[in-house]
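Remarks on the structure that follows.
Up next, chain A:
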Amino acid sequence: MIRTIVGLIIVLALSVVVISSVPDYSLPSGLQGVGQDYTERGVNDTGSVNLVTAVVVAYRGLDTLGEVVVLFSASTAVVLVLTLVPMGANPTPSSSIVAFTSGVLPGSIVLFGIYIITHGHLSPGGGFPGGAVVASAFLLVMLGSNKIPGKSKLLASIESLAGVTFGLLGFWGMMMFGQFLNNMVLPAGSPGKLFSAGIIPLISLVIGAKVASELSGVFSSYRKAGGDE
Partner candidate 1 sequence: MVKALAVFLPLLGAFVNAWLPSKSPRASRFVSYVVLVAGLLASVVLSIRLDAWDLKNLSDSVILSTGVGAPPLSINLEITAGGILAAVAMYAATIFSLHRFARTTPKSQPLILALLTASLGLIYSTDIFNSFVFLEIGSISTIGLTAACKCGSRWEAAIKAALVSGLVTILYLLAVATLYRSTGMLTLEALGLLSGGSAILVSILLLTVIVTEIKAFPLAGWGLDFYQGASSVVAGLYSATWSLAVLLWAAKVLPLLPIGNPIIYAWIGAAGLVFSQLAGLRASSSGRIMGYSTSAYASLLLVAAGTTTGSFYTQTVIVLMVFSSLAKFSLFMLGNPEKSDKWSGFGTIIFLVPVLLLAGIPPLPVFWAKFAFLAHLASNFPVIFYTVLTGLMLEAVYLFRFWSQRSERTNETNPYKPSAVSAVLIILLAGIWITKLSWGALDFSGAIIASSALRNVFHSLFAIGTLLCLPGVFKRIGREKNYWFWLLISGAALTILPAAGNGITFYLLWEFSAFAAVIAVSKGVRASRGTFWFAVFASLSGYLLLAGILLSGGSFAIAGLPAVLLTLAALVKMGQFGTHLWNVKAYPAAPGTIPAFLSGTSSKASVLLLVAVALSSTGGSLPWGRVIAWIGALTALTGAVLAAMAPDYKKMLAHASVSQLGYILMGLGLASILGWTAAFYHTIHHLIFKMALFLGAAGVLYRTGTSEFNNLGGLVKKMPWTFAFTLISVISFASIPPLAGFGSKWLLYNGLVEQGWLPVMIVGMFASVVAFLYSFRLLHGVFLGQLSPRNAHAKEAPLPLLIPQAILAVAIMVLGFKPTLLLNFLVPAIDAIPGLSGLAPIIQGDMVLTTMGTWNAWMVGLMVMGIFGFAFVFYWISGHKPKYVGQLDIGFAGEIPPSADEIHYSNNFFRPYKRALAFLPNINAEKIFSGVNKTFGMLGDAVRALFTGDGRTYLAHSLLFLLLLFVFLNGGM
Partner candidate 2 sequence: MSNIISIVVTIAASLIWGLLLGGISRTVTARIHGRMGPRVTQNFIDVWKLFRKKTSIHHGGMFWMAPMFRITGAICVLLMVPIVIGNSVTWNMSFAGDVFLLIYIMFFGCLGMALGAGNSGHPYAVIAVSRGLAQMSSYELSFSIAVVAIAVGLHTFRIEGIVAAQQAGISSWNIFRFPFASAGALLAFLPMQMAYPFGIVLAPQEIPIGPPTEYSSRFLSLMFSGRALFGVAKLVLFVSLLFGGASSWLSLFVKTFLLYMYPVVVSSVFPRFRTEQSIRFLWFVPTTLALVDLVRVML
Partner candidate 3 sequence: MYCNQRPEKPGNKIEVFEKITNMARANSLWVTAYGTGCGAIELRPLHTSRFDMERFGIAMRPTPRQADVLIISGYLATKTLKRVIRVYEQIQDPKYIVALGSCTINGGMYFDSYNTLNVLDKYLPVDVYVMGCMPRPEAIIDGFSLLMRKIKDGRAQGWKHYKENLDYYRENQKKIITDWDLPDYNW
């Protein structure tokens, strides 16, 4: 009870802190700082029409690399932790609807995912969303199947290969322009085309593969661990 009240007080005080530090309650007049720069220079610099992707992959590629590592670490950690602990061995059998659906849908989901990944620099989307979509297909397959999936060699290979490729792409930029993850090691092409925007599509692909494989890995570990005891 005391904890609740103290929690409330803390939270309220926090809100006061945050609100009191807002300087004014007007609308910002326009873009400021780097936002403006991105919108002005983005297409020229990167050749990507989708500025978010441009920022994510090109300008702040390092963040993305880091993010991939976050995901990678988390999935490795989850797998590692879960394999170390003896877990329940019998997953509940899935219902027939799920079983059926999981046989039909994944193909199209994967296709959709790949589309999102590959068109990341053109339209909303990119490696992360696409990868997540692809992973959902795996999830579906897993849910439909009654077997306990091991972390397949294929997944591991994709995961590893994608990561290494990302890193090597970075080094490629380093070698060519002295700038890690430089976008221009491949020609920028004409904005709006599929094969344009330097290495952005490539990296999107890598990220997609990576995200898909990592998430699938996590799912499969969960699945393995989550059975009845």
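How these were chosen: all candidates are chains of the complex that A comes from, given by their letters.
Rule of thumb we're sticking to: a contact is a pair of C-beta atoms (placed from the backbone, for glycine too) under 8 Å apart; a residue touches a chain by one contact, two chains touch by 3 or more; residues count from 1.
Here the structure is a predicted model, which means the values were calculated and not measured.
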Complex contact for chain A, selected from 1, 2 or 3, goes to option 1
Given the complex with candidate 1, which residues does chain A contribute to the contact?
3, 6-7, 10, 13-14, 17-18, 20-23, 28, 31-38, 41, 45-46, 58-63, 65-67, 69-70, 72-74, 76-78, 80-81, 83-84, 151, 153, 156-157, 159-164, 166-168, 170-171, 174-175, 178-184
